[in-house]
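What follows is one structure encoded as structure tokens, with my remarks underneath.
Note that this complex is displayed minus one protein chain, with the remaining chains in position.
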Amino acid sequence: MPEIKRVAERGRPSGLYQLVLLKFVRNRVALFGLCCLLLMLLAIIFAPQVTPYDPIGKNTPERNQPPSRLHPFGTDKLGRDIMSRVLYGGRVSLQVGFLSVGLAVLVSAPLGLIAGFFGGAADNGIMRVMDLILAFPALILAIWLVSLLGSNMNNVIIAIAFFSLPTFSRLIRGITLSIREMEYVMAARGMGAGSLRIMFFHILPGVLGPMIVLTTLSVSGAIVAGASLSFLGLGVRPPTPEWGAMLADGRNYLRTQWWMAVFPGMTITLVVLILNIIGDALRDALDPNVRA
Amino acid sequence: MYKPRKAVLLLLLITLISLSGAAFAQDDIMAGKGGRLVVADANSNTSFDPFVSSWHSWPHYALYPTLFSRALDMSYVGYLADSWQVSEDSKSLTINLIDNASFTDGTPINAEALKWNLEKYADPESTASTGRALITLLDNIEVHDDYSFTMHMNSPHAPLFFVLAGLEIVSPTAYEAIGPDDFGTNPVGGGPFILKELVTDNYALFERNPDFTWAPPELYDHPGPVFLDELQILFIGEEQTVLAALETGEISLAGIPTQNLADAEANPDIDVHVAKLSQIRYVGFNTSKDPWTNPDLRRAFAYATDRQEFVTLAWDDLADPLYQPLPPTIWGHNPDLNATAPSFDPEKASGMLDELGYVDADGDGLREDPEGNDWTVPLATASPDEWLRQAEVLEAQWRAVGIPLQIDVLEFSALIDLTTTGEHDLFLLLYGYQDPSILTYFFDPERKGGSNRAWFSTDELTELLVAADSQLDPDLRYEAVTAVSEYIIEASPWVYLAVPPALTGVRAELMNWRIHPDTSFLYWNAYFETE
Partner (left out) sequence: MSQYILRRIAIAFPLILAVTTVVFVMLRVALPGDPAQIMAGDRASPEQIEIIRRKLGLDRPVFEQYLIFLRNFAGGDLGRSVKFREPVMGVIAKAFPFTVTLTLLSVAVGTTIGLLIGIITAVHQRTWIDNIGIVLTVFFFSIPTFWLGLMLILIFSVGLRVLPVQGAGSWRHFVLPVATLAVGQSALIARLTRSSMIEVLSADYVRTARAKGLAQRQVLVRHALRNTLIPVITVVGLSVGGLLGGAIITESIFGLPGVGRLAIDAISNRDYPMIQGTVILVAASFVFVNLIVDIIYAFIDPRIRYA
């Protein structure tokens, strides 16, 4: 009895969040993943303290070294320590990865919800605009952006977010369409719930599952896309390190200096893996049907 | 030189008989030889119409013969030309053609056909770059008889033979019948091969021209036809894919990436040929824009550049450092000039920059401009990995003397476009050519907004260039070219960086091949053994 009272006292939302948090924390794997991610973030933020090497200075005698105690990830063509470059590169790559996907979700979630929920003219209008973006050659748009706005990280983030809008909104719209017709939504509507209320409290939670999956996977896509954009001049300037660019450059050395691509590649995979595990745990935690 | 009709007939008869005799002999030497030579080319195809595009790569020379060719000692030898004579004033060239050559549509390669071709190259409306010199140069062509003609020129032109060696000769009859729109996909020439199949942007397949018997003897063991049954050119840019296909034998001839040289050399299935390209990499300054108008500033950059380290870091020591506008692989290069050219001297570079007012005022290791504001030196470069690496090496070297370089990565088309605006600063580029007259294209006052990307010209340099281009005597021309190089070194509109390597991998099964000093592949003697 006191249990119920306490929940009632704190009000429903806080109880819900507490439950979600509790369920999340109970998931050992996810918790471990979260710790790893935080550790990585710390190493990236305090890169100058973690690694003694300059990520952009050349060092001719030390070039093309395989991994060793001095250089755990080896060195590249210019003799730069790859671990330092991975750490410093994380600053750019993680920002690009997270911010672009975040921006895309922020814009596309309402669009997809509105299109799927209201249908009709709203649906047609929004989705045709998305078709237009999809049908437009990304490469031309990117080259054009460079010449118009110049090259900096914010533009990279905007460009990647822009190109992922249609994917996200189409997905959200599709799920919204199917949830809209479910009994519980009908019931809510029957009880007189307003459109906004239905959208936020009944449909959005249903959309969250697939969205989390797509979002967590998209981060790696965004990091690699950042590299392809940097080939067009829309990206961070060399010699500033960036994971995607390191990976792309390393492909020519897969057979001779494998460490040049493998370590940045593994870092991206690791980040995405952790994100997915966390995402899954979050999804489970948010799902009222899964017991803590 | 009038030939009576009967004589022509007789000649034809004799030719026929001798040809059939030759055919017997050829059956002997051609027995057990053949196969398909598969070549990888990173550039995809353009039109096969030589008046439209200048794509002087494999396919054009497989399809079309030229008047002249270059022997292994780089001297000019006749291909369609049998003998020739330059007039006293160096303004006329009389050429006697070989009389046994024909186009693949059966029409003869004669003086009229050559006149038609040369006049078409000289037409200002022609969009090909190879023949452009003829537009202003050629006055008229006088045909003497079926196989001899004289080119009359407006002025003496030293690179004339070079130009003529690059002009592909097409069948005028076929060109007029097919029309300029479709000739590019249905080419008719008189070279060693005939086009069999073209998959645009993917591959071109050629088959042996069975009638081809006019290969220049200085270059080839036999007059033709070629031993190979087919020649296929694959347009693949991905270097690691090409290397893999060379290892499996799908491709018989390809360039080897620098980093994979050791592996390829260790592979018993692949023969590796190492040479230098007739190409250079350089950084250009836009000399029409401040502060790059100041030659001392440009020279300071040259002193700050360690070419030896540059070739080590960018090419694993396989490239050669370069200190002058012409590489050793282009005739006219004078090794004595290296001593006078700015070479790596960081103290001198620092001193010069200090003197010009570029000092590190705030102590961050990077210099500020003479007004004390933040200084950035924008370097525009194209985006392929190799280019970025070179830019990164320069950035590191120049940062060591306090020059704050900012690398602007552009797509290649955008980079070229930028250099024609005159708004640019520094640019990293390359050129590849076989004749010293190339420098005229880069420092011609008329070509600012075109190929004069450094926007550099002076009256004195123009005079020197004209003198070099109109001097036909090789020794005097060499001196004139040396004077041009000397002037350009002193003015420093470019920082010369390196001469890149040409690493060619060839399947061990391919016999009797050879690589020309100009790094082109001589395939006419080559063959695979067949049963």
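Think of it as A and B in the order they're written, each chain with its own count starting at 1.
Quick note on the criterion: a residue touches a chain if its C-beta (ideal position, glycine included) is under 8 Å from a C-beta of that chain, and two chains touch if they have at least 3 such contacts.
These figures come from a predicted structure and were not determined experimentally.
A.B. asks: Could you tell which one of B:D82, B:D105, B:E250 or B:E265 touches the chain left off the display?
C.D. replies: Candidates B:D82, B:D105, B:E250 or B:E265; residue touching the omitted chain: B:E250.
A.B. asks: Which residue from A:I160, A:V272 or A:A285 sits in contact with the chain not drawn here?
C.D. replies: That would be A:V272, which touches the missing chain.
A.B. asks: Footprint of the hidden chain on chain B, which residues?
C.D. replies: 44-47, 49, 52-54, 124-125, 127, 129, 132, 181, 184-185, 199-203, 234-238, 240-241, 244-245, 247-248, 250, 410-414, 416-418, 420, 431, 438, 441, 444, 446-451
A.B. asks: Touching the missing chain, which residues of chain A?
C.D. replies: 29, 119-120, 124, 127-128, 131-132, 134-137, 139-140, 143-144, 147-148, 166-167, 170-171, 173-175, 177-178, 181-184, 206, 209-210, 212-214, 217, 220, 224, 247-248, 251, 254-255, 261, 265, 268-269, 272-273, 276-277, 280, 283-284, 287, 289-290
Throughout what follows, only the chains that are shown with their structure count from here on.
A.B. asks: Which integer distance in Å separates the CA centroid of chain A from that of chain B?
C.D. replies: 47
A.B. asks: Touching residues of chain A toward chain B in the complex: what are they?
C.D. replies: Contacts found on chain A: 56-58, 60, 63, 77-79, 143, 146-147, 151, 230-233, 235, 237-239, 248-249, 251-257.
A.B. asks: In the complex of these two chains, what residues of chain B are touching chain A?
C.D. replies: It is residues 239-240, 257, 259-260, 262-263, 309, 312-314, 383, 385, 388-389, 391-393, 395-397, 399, 406-411, 414 of chain B that touch chain A.
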